[in-house]
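Some chains have been omitted; the remaining ones sit where they do in the full complex.
So that you can tell them apart, the chains are marked A, B and C in the order they are listed, and the count of residues begins at 1 in each.
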Amino acid sequence: QNRKIVVGALRFTSHAGSFVALERGYFAEAGLDVELKFFQAAQPMAVAIASGDVDYAVTAISGGLVSLADKGAIKVIGGALSEEPGIDGQKILASDAAFKAGLTSAKQLGGRTFGMTSAGSSFHYMGSKVAAAEGVQMSFKPLQKVGAIIGALKSGQIDAWVIVPHIAKPLAGSGAVHVIGNISDYLPRYQVTTVFTSAKNAAGERDKTKGFLAAFGKGVHDYNAAMIDKAGGEAGVNAMVDLIHKYVYEDQPREKAAPSIINGTMRLNENAALNVASVRDQLEWFQAEGLVDAKITLDTLLDTSYVETFEA
Amino acid sequence: MSEATAPGQAPVEVRFRGGGFAPKANRWAGAVVFALAIAFVEWGTRAGWISALTLPRPSDVLGVFVELWQSGLLFKHLAPSLSRLVVGAAIGASFGVTLGILIGLFSHVRAALVPVVAAIFPIPKIALLPLFVIWFGIDEGSKYALIAFGTFTPTVVATYGAVDNVDRSLIRMGQSFGLSWRSIVLKIVLPGAMPGILSGLRISLAIAIILLVAAEMLGAEYGIGAYILEAGALYDLERLFAGVVILSLLGVVVSSAIGQIEKRLLGWRS
Amino acid sequence: MDIRLDAISHAYGGTEVLRDISLEVPTGRIVCLVGPSGCGKSTLLRFIGGLERPSAGRVLQLGSPPEGCLNPLTYVFQDFALLPWRTVRGNVSLVLEDHGIRGARADAIIADVLARTRLTDFGRALPKQLSGGMKQRVAIARALAVNPAVMLMDEPLSALDAQTRELLMDDLVGLWARQPFTAVYVTHNLAEAVRLGHRIAVLSRRPGRIREVVEIDKPLAERGYADPELEAARQHLWTLMREEARAADEELIDV
């Protein structure tokens, strides 16, 4: 039974689970004929799941995702990218101008402007959490596009931002911005991205969904083993980089792409296990900010019947 | 063709074969169509055969309006958008009219700049957003600039077209009475180009409203465009539609305002 | 086929345009309508052709149109009304196509009417290539193609320059001489009226009423330049109209 499914993805290393599972035939073993569908941003991908154009995808939890879940369109069924103390995770960045003016650590964020794509995005959540932890107030600038945020940060028009390491490190390397902290210091086990699907798949297509999660889990395992635990040594890393390079930075030569891919390494949850505590915290924060309906419960968002859950 | 009339025949009236081909607009019917469409969607969303994912319930959209109104948020969003619209469109339109007149009057300017304008026209303004951040900052500057840029090109094209269309015989008349170049431009070319410039402005302002959303992608906290974008990001269809309806009303208001100006300024047209 | 106007009155909205017009158009004769600007001449012609309906009164057709008549009441317009995207032939064939006349039959008719209007060499020309006089001759050829019972001509020469007008008047007289046609001919030009009209109806200023109907018996072919009889008729018409024409010209148009 070769069942055709469409998996949504962004060209980020954090989607490596799907890439590995496809390249190494784990999906095929599960009887799934997977077509990868690439997006420019997470939000349309969530909508595409709701519309039925895409079956499974991985993305950060955002207000839009919760909203779609509330409309009965989608369910979160597993976890993917996580912060983990000790592993390079998302970086808090300061613009050069702000850095020179004294913004050298997250403690000085009070009164600063913080970039985000839009209200209810993960950037908004992280920025708020950091500010709350430091007991300061920041203003948030919605700039819609990552490109616009980078431009604004480089030219000193916003003071701070937070972003995944493979974007943060080259930026910091150019001297235009500075790393002033790690998200893992504030949200140590932050469930950054999750696996989700349409409510219909979650409820009615249990076999297919199980198959997908199993194959995805194997991909994640291979990725973690190769890139974080370095089980295969240098050769293992190189093989994995080669594989990922087919999907990420494909228009750049291997030598140029490799450091970016390696820089982007972060832990993906083994077996797509889901940190329910982090998800709950995020949902409560969205509700507290008035971004989503206050009556939404965790059950509306999550279908925990597929993967192991944990609270951390 | 001349033939004797059959004598016994009774006279018949000439058959009517004119009329038609002169449709008239009718405000009433438009309102009825809107009401029907809204009622239809309301029914569909209530009955469930229009899914909540596809369209919001009109009554909920109305609810959002009421809320926006009561909380005062409506004006908090409307005020900055209007000021961006006014400033941006004023900058774009005044530069556009000026350049359009220069192109209309001077061969050298025309030769040099018409191709540039033609090349700029099909550039999508959203593509340039990242650049606008660097060039004009993320504050009001870039919003004004984006709207100004968007209104500029159509205004230029409309204006120089209008100048080209000024009746040449009026200009020859001016010359034949020995009017100075300045008088001809101020008293003949400009008033003669006014109808074309105003109808160009109608399009430019519609474009300015459309660009409001793009402009408010850049670090706007308040504004109708920002409101729509946030609603879109949160997939909150009620608020999305409320925002869209506001823009659409804004468009209708602006267009009828230009209609009023035309009536005032162009009363001389027969 | 005769035409009879039976007590026609008309108003556009509040403005009364025509009042109680009765007139007879006998077969084979040219009836001219003259009158100051805006007195309702064109309106009256539209009633006769069935393009508009009067508020009161009737336009009657007496007898049936002759054999082979495709369009009994046929207009020739002041602005020619040629389709600019069709050639001379195309403009003529336009009015035949709807009657199912195509191919050889159409060609024969077109060749005939173009010959009668001396346009044979210009069949492939587009209207933009023609002078005003030629355009009006095409319009006349088109009207002849449908073999009308009555031609309704609304200032057919007034868009032309004086010399062309002169030439075309000769052409019309020639056409009529070869084969008399019935026509209602609206004009401002008294010289035209006395040159072409068997019967000339003078309308008053708006609301148009019939002030006088002048009959001129001299055969068309014999009417020449500086003919004292015609000149007298023209003088008479001009005295009838002069003051009204001036008053009509000095009315402000409210828009």
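The rule is simple: a contact is a pair of C-beta atoms (placed from the backbone, for glycine too) under 8 Å apart; a residue touches a chain by one contact, two chains touch by 3 or more.
This structure is a prediction, so every number in the text was calculated from the model and none was measured.
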Whole-assembly formula, with each chain kind represented once in the display: A x1, B x2, C x2
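Convention: only the chains that are shown with their structure count from here on.
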Far-end chain from chain A, centres as C-alpha averages: C
Central chain (by mean CA position): B
Between chain A and chain B, centroid-to-centroid distance (C-alpha), Å: 41
Whole-Å separation of chain centres (CA-atom averages), chain B against chain C: 46
Where chain A and chain C are represented by their mean Cα positions, the distance between them in whole Å: 83
Two or more partner chains touched - positions in chain C: none
Contacts with two or more other chains, residues of chain A listed in rising order: none
Parts of chain C lying in touch with chain B, wherever the complex brings them together: 1-4, 27-28, 46-53, 58-67, 69, 73, 147-149, 179-182, 255
Chain A - residues contacting chain B, complex: 43, 46-47, 50-51, 62-64, 67-68, 71-73, 117-121, 140-145, 147-148, 150-152, 154-155, 157-158, 291-292
Contacting residues of chain B [partner chain C, same complex]: 1-6, 9, 11-19, 270
